[in-house]
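Below: the structure, in structure tokens.
Apart from one protein chain that is not included, each protein chain of the complex appears where it belongs.
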Amino acid sequence: MRVRIGSGPLFEMKPVSVTIWNEFIHERTDPQVARIYPHGIHSAIAAGIGPYGFRIRTATLEQPENGLSPEVLEQTDVLIWWGHLAHEQVSDEVVDRIHARVLQGMGLVVLHSGHRSKIFQKLMGTTCDLKWRTAGERERLWVVAPSHPIAEGIGEYIELPHEETYGEFFDIPAPEELVFIGWFQGGEVFRSGCAFSRGLGKIFYFQPGHEEYPIYYNRDVLRVIANAVRWAAAPHGALPVFGNVPPLENV
Amino acid sequence: MRVRIGSGPLFEMKPVSVTIWNEFIHERTDPQVARIYPHGIHSAIAAGIGPYGFRIRTATLEQPENGLSPEVLEQTDVLIWWGHLAHEQVSDEVVDRIHARVLQGMGLVVLHSGHRSKIFQKLMGTTCDLKWRTAGERERLWVVAPSHPIAEGIGEYIELPHEETYGEFFDIPAPEELVFIGWFQGGEVFRSGCAFSRGLGKIFYFQPGHEEYPIYYNRDVLRVIANAVRWAAAPHGALPVFGNVPPLENV
Amino acid sequence: MRVRIGSGPLFEMKPVSVTIWNEFIHERTDPQVARIYPHGIHSAIAAGIGPYGFRIRTATLEQPENGLSPEVLEQTDVLIWWGHLAHEQVSDEVVDRIHARVLQGMGLVVLHSGHRSKIFQKLMGTTCDLKWRTAGERERLWVVAPSHPIAEGIGEYIELPHEETYGEFFDIPAPEELVFIGWFQGGEVFRSGCAFSRGLGKIFYFQPGHEEYPIYYNRDVLRVIANAVRWAAAPHGALPVFGNVPPLENV
Partner (left out) sequence: MRVRIGSGPLFEMKPVSVTIWNEFIHERTDPQVARIYPHGIHSAIAAGIGPYGFRIRTATLEQPENGLSPEVLEQTDVLIWWGHLAHEQVSDEVVDRIHARVLQGMGLVVLHSGHRSKIFQKLMGTTCDLKWRTAGERERLWVVAPSHPIAEGIGEYIELPHEETYGEFFDIPAPEELVFIGWFQGGEVFRSGCAFSRGLGKIFYFQPGHEEYPIYYNRDVLRVIANAVRWAAAPHGALPVFGNVPPLENV
């Protein structure tokens, strides 16, 4: 990408490379889900955030190396993750590879039931467990950090007519930035938008996205995911040096 | 207080000195409130947290120096604050005095409409504004930091049958520890239990307590206030030295 | 600014408008400082961050309304602040105006002795006091949050051959993100790069910049200031609504 400021010189800008990972099981085994996402949740998200100018590819569980070879991850600035039924089928080697890449600066956006994925648990250090029920309740996601770039273009809240209910206690470390709190009809609240940093990498957990509702067609939900990608793709500092080092001063 | 561990020696323990400050206007002008709190909100809280072993005194707006002379504050480990109609009538001198004492280590527990008090605004550096309505809605305060001592003795949530609704955005700095999130029947959420530290002092904002409902008789609400007092009264480090200092190393 | 992604459409991008405020006294009264900054610290910073593509203007204390009329602030995305001798001469009206603009989303980058400015104290709610001495010690600013965009382009640390020493305790609220910790030859450490958010606005405090050393010609220091401007100018969420609101659900 080339950028010109005023009549000045043209700058090159590198577009953000996004890999959308999806377990891709519900959509092939449950007709109700297949009707909503005929080409999979990953394709719906890819189409939905397409207009934001990312370089997008998708990957799914059944591919070799779960679609996440070292090459793919090396070329990924931000990884989006949706999984639910088959967390255990993601290979430990792939999980370790993603973990290392996050610490080296790759962004990670974990969606909905991805809270129980191996990679999210490993990065959080906790069980990431929560309460839930599937009752098609209305949810309202309130912005509680309006200074955050992930809230750009969103009003005071996002309303979802039907969503799986998630409830507290959500067993994660206290988020560094809490951007959204979800209100559910049935009486629960949930920390629905949580930002973390680990090593050089940034992580955003975003709760919406039960497979039985067309949530990844919601304009606001897509906007938040796109914002999260941009935020997680922001530049960072230098790779740290670890281990034995000589003194910098005369001692 | 003297403490014996096993058959060992007896230790002295200093009980916590609490001053409960109340504006004390509603209770003398509004018969409905007077029926609930015939001796004032301060007296109800004093009675309610009495069993926790604090040394309690009360202070009200109409007293000389708003009841908060230098001597009173000097002898106060934790100040509890309830105000609503007359924030502007608290003298700036008293506010500055409280501010200085908090930075020197006095705890501060700000209740309900105290969010708009001069002292809370001054310590937060923001407007502390919010949304509200008085519709007698049910509130459920969920514990989202169960590791926090302020959550001791409370179940997963506190339920209040009727409370004034407060809604986000609550214009405060992101709390250092978010202990409670409130769910309201009308569709709002609220960061209802927020912990901060400033200088040597600790501050807890706790949302329940509209004057038209008997909230300060609720066992759980009183327990949280007592826990907050203990937390805010915990020991702290040494008074810092500021200004010009010589080097500690040869330079 | 117009941006083209690949062979795709051309996007407009709004450049960031920066106002650099300087007290501008040392440079006109102290020959040693005048030699280093003949046109003032503000001009040196303006020249130094010029290559980053901002729309820059400067403002100084002696101008009408301290150079910060409502119009100027309205057109400012990020305000940079350097002051030392004359904090008290900045008018309260101007301070309140800046405060309101920060809460509405203007970024603020406070440099060095600006820690004692009225606006920083007001936003922090604390004294912002610290230890200091002017002994020309070496400082090394270590990056402790390499995931932060403010650390972009910086190595593991920034080394300054001579700087005024600042020491802890620095009486600020715990920063939301601590990006730099300063090491000083004489034995002190300092939280030298501190990020905060207040309302819709973002604030970065950056410690380097004593007027007697040519610090605002240092490539790394300028890079951090430019990074901080970009970070503070990032988009944010919608302006909140405060006050009495009807319920969103039937109650």
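Letters are used for the chains, namely A, B and C, taken in the order the chains are written, and counting of residues starts over at 1 for each.
The rule we apply is simple: a contact is a pair of C-beta atoms (placed from the backbone, for glycine too) under 8 Å apart; a residue touches a chain by one contact, two chains touch by 3 or more.
Please read these numbers as outputs of a predicted model, since none were measured by experiment.
Engineer: Over the whole complex, note the residues of chain B touching the chain we left out.
Structural biologist: 1-6, 8, 11, 13, 15, 53, 105, 140, 143, 145-149, 151-156, 176-177, 185, 197-202, 234-241, 248-249
Engineer: Would you write out the residues of chain A that touch the absent chain, in ascending order?
Structural biologist: Counting only chain A, the missing chain is touched by 103, 122-127, 129-133, 135, 137, 165, 167-169, 171, 173-174, 176, 185-188, 196-199, 240-249, 251.
Engineer: Just the residue numbers, please: which parts of chain C touch the chain that's not shown?
Structural biologist: These residues touch the chain not displayed: 140, 142-146, 156, 167-170, 174, 177-178, 181-184, 187-189, 191.
Everything that follows uses one rule, which is that only the chains that are shown with their structure count from here on.
Engineer: So which chain is the furthest away from chain A, centre to centre on CA atoms?
Structural biologist: Centroid comparison gives B as the farthest chain from chain A.
Engineer: At the place where copies chain A and chain C touch, is the share of residue numbers found on both sides over half (same) or under half (different)?
Structural biologist: Mostly the same residues.
Engineer: Taking each chain's centre as the mean of its CA atoms, how far is chain A from chain B in angstrom?
Structural biologist: Centre separation, chain A to chain B: 37 Å.
Engineer: Return the residues of chain A touching two or more other chains; collapse runs of consecutive numbers into ranges.
Structural biologist: 140, 143, 145-146, 156, 177
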